[in-house]
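I have a structure I would like to understand better, so I am pasting it below and will then ask my questions one at a time.
And then chain A:
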Amino acid sequence: APAMARDTIQIAGSSTVLPFASIVAEEFGNAFSQFNTPVVGSGGSSGGLRQFCQGVGANTIDIANASRAIRDGEVESCASAGVKQILEVQFGYDGIVFASRADKGAFKLEPKHVFAAAAAQVERDGKLVANPYTRWSQVDSSLPNQEIILVIPASNHGTREVFEERVLTPGCQAFDSIKKLDKDAQGKACLDLRQDGRIIEIAGDYTETLARLQAQADAVGVFGLSFYEQNRDRLQVATMNGVTPSLETIGSGEYPVSRPLFFYVKGEHIGVIPGLAQYVEYFLNEQVSGFGSPLEEAGLIPLNDEEREQALAAFKARKAVK
Partner candidate 1 sequence: MSARSVRVFYSEVEAIKGIDLDIMENEVIAFIGPSGCGKSTFLRTLNRMNDTIEDCRVEGTVTLDGQDIYDPSLDVVMLRAQVGMVFQKPNPFPKSIYDNVAYGPKLHGLARGRGDLDEIVENSLRRAGLWDEVKDRLDKPGTGLSGGQQQRLCIARAIAVSPEVILMDEPCSALDPIATAKIEELIDELSSQYSIAIVTHSMQQAARVSDRTAYFHLGELIEVNNTEKVFTQPDHHLTEAYITGRFG
Partner candidate 2 sequence: MNNLTLIAGLLMLMAVAYQIGLMRSRAVARTDSERMHSRPVYYGWLVALWCGVPALFVFGLWSLLEPAVIRSIVIGALPAELADMPAQQVSVLMNRLGHIASGFGVAGEVAPWEAAAAEQLTRLQAISQLAKIALMASLAMAGVLMARRHIRPSLRARNHVEKVIAALLAICAGVAVLTTVGIVFSMFGEAMHFFSFVSPMEFFFGTTWNPRFSTTGAGGQGEFGLLPLLWGTLMVSIIALLVAVPIGLMTAIYMAEYAPSWLRSVAKPVIEVLAGIPTIVYGVFALMVVGPFFASVGDMLGIQIRATSALTAGFVMGVMIIPFVSSLSDDIITQVPQSLRDGSLGLGATRSETIRQVVLPAALPGIVGAFLLAASRAIGETMIVVLAAGNSPVLHANPLEAVSTVTVTIVNQLTGDTDFASPQSLVAFALGLTLFVITLALNVVALYIVRKYREQYD
């Protein structure tokens, strides 16, 4: 007999995906009385995949949530532990927004503004100098005359990568003197942040970012779209390149700062853990994760119908990550 059979789907991983997965799990449990409500653990994308790749069996998880794609090294280490059929499911996007306190000035940001405010070195008269800016209005006169304090996710967050790739890097490309540098130096110049206390890295969750903003009125913080939406009474969102972040603008790709959200299903467990396949299919149902679904209400940017069909088809075909 299987050592300690398990009949509850076990999920773990990214804390960004957690709310969405939890809602689906709860609805799934309610909708299918023959299945238990799946358990959704947290632990970050890393922690989730670590558990996922621990092997096959009742004491390993069935699904890992991730706010990033699985990496090759992780696939390898999965395989060496016997997890060979990793089914990747992308189910939507997470919008990342800049927001400031509702009672302070409104920001109309561009990547180069953020870069100029945050970088260790900025271009001044064609030369790279240590960042001299102390107020947003010095960066660009269209910005409010507020002290520069930028609250960003720390490097243990997946959001940080998006922030670097979608904001800082494009932002620094706007400056000629950086473009001229060789590739390595360019990367460094783009990602090196000032260390004078104006950049605050948050290793915890968005609640902490919000607390920061409450303590420091001038600060601008990085949030997930869903978090912002639940706290609209305290926050106002900044536009990026003139685009206001919303489900539509992010879904259409107009608003540039977003990232795909995934979960990974352990093929070996399908058919063993009751309801696993049904859960995935339920998740990809339009009623659940499409437009107008509870997930959208909770802040997920859904896939469009075509993408969702594809994802579902790929899952049904059991197309594994190589």
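Rule of thumb we're sticking to: contacts are C-beta pairs under 8 Å (C-beta built on N, C-alpha and C of every residue); 3 or more make two chains touch, one makes a residue touch a chain; residues count from 1.
Selection rule, in plain terms: all candidates are chains of the complex that A comes from, given by their letters.
For clarity, every value in this text was computed on a predicted model and none was experimentally measured.
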Chain A: touching candidate in this complex (1 or 2): 2
Contacting residues of chain A [partner candidate 2, same complex]: 1-3, 14-15, 42-47, 49-50, 53, 55-58, 66-68, 71, 73-74, 77, 80-82, 84-85, 154-161, 164, 183-184, 186-188, 190-192, 195, 197, 200-204, 208, 211-212, 214-216, 267-273, 320
